[in-house]
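Heads up, one of the protein chains got dropped from this complex, but the rest are sitting where they should.
Naming follows writing order (A and B), and every chain is counted from residue 1.
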Amino acid sequence: MLRGTMRDRGLLFLYSLPLFFYGFTVLLPILGTLLLSFYRWDGISNREWIGLANWGRLLGDEHFFHALRISFAFTLAAWVIQTPLALGLGIYFARRGFFRQVAAFFAFLPLLFSSTAVGIIWLYILDPNLGILYYIPPLRSLNPLSESSALVTLALVTSWQFIPFHTLLYQAAYQGIPHELYEAAYLDGAGEWDAFWHITLPLLRPTIITSSFIIVVGSLTYFDLIWVMTQGGPGYATTNLPVYLYRLAFQSQNVGYGATVGAFLALLALGLSWLLIGRSGVLGRRWS
Amino acid sequence: MKEAVASATRILAPLFVLGWMAVSVFPIYYIAVTSLKTQADYLKPPPWGFPTRWTLENYSAVLESGFLHYFFNSVLVATTVAIASVALSLLAAYGVVRSPSGVFRVGLYLFALGFAVPAQATVIALYALVRSVGLYDTLGAIILPLTGFAMPVTVIVFSNFLREIPPALFEAMAIEGAGHWTILRHLVLPLSLRAILSMALFNFIGAWNALLFPLILTESPEVRVLPMAVWAFTGQFGINVPAVMAAVTLSALPLIIAYVFARREILNALRGGLV
Partner (left out) sequence: MRKYILLGATLLFGSSPLAQNFEVWAINNWVIDQFFPKFIQEWNQKNPNAQARLIQFENDLYKQRLFVALGAKSGPDVFYNWGGGVLESYVKAGAVEDLTTSIDSAWKNRFLDLMWRGVTFSGRLYGVPSTEVQPVVWFYNKAVFRRLNLQPPQTWSQLLAAVDRIKAAGITPIVVAGGSKWPLLMYQEYLADRIGGPEVFEGIVANRPGAWRHPAMLRSAELIVQLAAKSPFQPGWESAQYGTGAIRALFATGRAAMQLMGVWEFGALVSEHPDFVKSGDLGWFAFPRVEGGRGDPRNLAGNFTNYFSVSSFSRNKSASIRFLRELSFSDEYVRFLLRNGAIPPTRDVGNLIRQEGAYPDWQGFVYGLVEKAPYYVLSWDQAMPPQLAQPYLDNLQLLFLRRISAQEFVDRMQRLADGLRQ
């Protein structure tokens, strides 16, 4: 392969265009947030340099640790709900059959709506007084958005929205597994369960990793639906890190401290990125 | 024992899937049916029943409140983001694949790192940045960060895709004296059309449904996009649930229509290169 070298100006120019754009719109703001975390700012008056004071405060902030716990709890719930279901559905839809195709068609619809719309719809549906629950007497006493159940409810609604996406990933991956593998296994006397456990699952491992990564990252940073449905409430029951950030910066007028939470989120995400992308080899599996 | 489990699964699976279908579809049915009711009708139980009087008044109310304008804004934003992100990412991926040397590798890692960084981590600084550049409260303020954040995934997908192109093809063109531009236009573009369309579609959908950036970086109704409009509707028409449902339907309509007619393309788009 003719290698472009550092002296290949044309290539460098072509490459620098997207890099600069990306740097300006993504990297610069990330650095900016980090910088803001060293200031005290209420959003309207002048900024005031306070060094590491915000970070010190973060370490002792019970609300922050609570938001961190909520973030992880929500992520865990989302993963536990979505992965088995998407895996099962993906395999189911991968096979031929009229019923399966029709079901696959309809099962995809939730993904077409924005998180805002999904949140609003479910808010109406789940209203204990005027929604569906009220009109089904055995379910009337349920309060989906109570302090104890709000987080699970949100995880369920989120899953409703995104399971179609992960189903798709698993479906495509499953369809890529050569038939012969299964035929050979059945010839050897293996049952369906064995086939699943020893052929399907291992071969789907990369997809599981990719899907899980997307779920984890998406859940840690999920904002839209949570804000529309509960604004982090009741109390702080559904206040994850992004919600905490928003409340700090835009409600309490504590922009500098909000930026600190934001910078923390960025660092957390970078760490996860490094862990999963570096390990899973999505980047350079077949690097020549 | 294992056979029992397998047979049980075989019987229960269709039932379960049927149940899942119902769960998936019911809210959407609910939206559709409610949007065709009058407000008085909505308060009559049961909420999932058919309207006693079918009406399109909610749709006209929504359309009359400037909905078309928000729709146009969303189209503008999503299309621009789709095109820009794909174009820029293709250039970046090309650079990465054509030259594995230092600078380019570092660049690739930078793109990859942005994969997981959340929009919220940057939104405050973006707000300050956008203000100082004078772009506050314009569609440009939304388009720029949305494009930027769409790039990591797109660059990774394109890189993986371009790596599949046999190096010999590049060499052949280079020997004939073709410059990078020519190679891009005559070799890369035609070969990666599928991936390009897929990612354009993927980023279009993402930009269409984005809320956070418009929420923070814009304010006037002129530059309002659909997710904001839908939410604003709950304030304006809050108690008028049928009207809100009409707004939701209208804002999802393009995607739904696209899905019905171009299902395969959309599915390919979402599978992208992530598998």
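FYI, contacts are C-beta pairs under 8 Å (C-beta built on N, C-alpha and C of every residue); 3 or more make two chains touch, one makes a residue touch a chain.
Bear in mind that the values here come from a model prediction, so they are computed numbers and not experimental data.
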Displayed chains contacting the withheld chain: A, B
Residue among A:L14, A:I30 or A:A150 that touches the chain left out of view: A:A150
Contacting the left-out chain in the complete assembly, out of B:P14, B:P51, B:G206 or B:P221: B:P221
Contact with the hidden chain (one of B:R10, B:R53, B:R131 or B:R263): B:R131
Absent chain, residues of chain A that touch it: 42-45, 123, 127-130, 141, 143-147, 150, 229-231, 233-236, 247, 250-254
Hidden partner interface residues of chain B, rising order: 43, 72-73, 76, 80, 127, 131, 134-140, 143, 216, 219-223, 231-232, 234-236, 238-239
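Going forward, only the chains that are shown with their structure count from here on.
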Centre-of-Cα separation between chain B and chain A, whole angstrom: 15
Chain A to chain B touching residues, read off their complex: 1-6, 8, 10-12, 14-15, 17-19, 21-33, 35-36, 85, 88-89, 92, 99-100, 103, 105-110, 112-117, 120-122, 124-125, 130-132, 135, 160, 164-165, 168-169, 172-173, 176, 191-194, 206-207, 210, 214, 217, 220-221, 223-224, 228, 241-242, 245-246, 249-250, 255, 258-259, 262-263, 265-266, 269-270, 272-274, 277, 282-283, 286-288
Touch list for chain B against partner chain A, complex: 2-3, 5-6, 9, 13-14, 16-18, 20-21, 23-25, 27-28, 30-31, 43, 45-48, 88-89, 91-92, 94-96, 98-104, 107-126, 128-129, 144-145, 147-149, 151, 155-156, 159-160, 163, 167, 170-171, 174, 179-181, 208-212, 216, 226-227, 230-231, 234, 241, 244-245, 248, 251-252, 255-256, 259, 263, 267, 270-271, 274-275
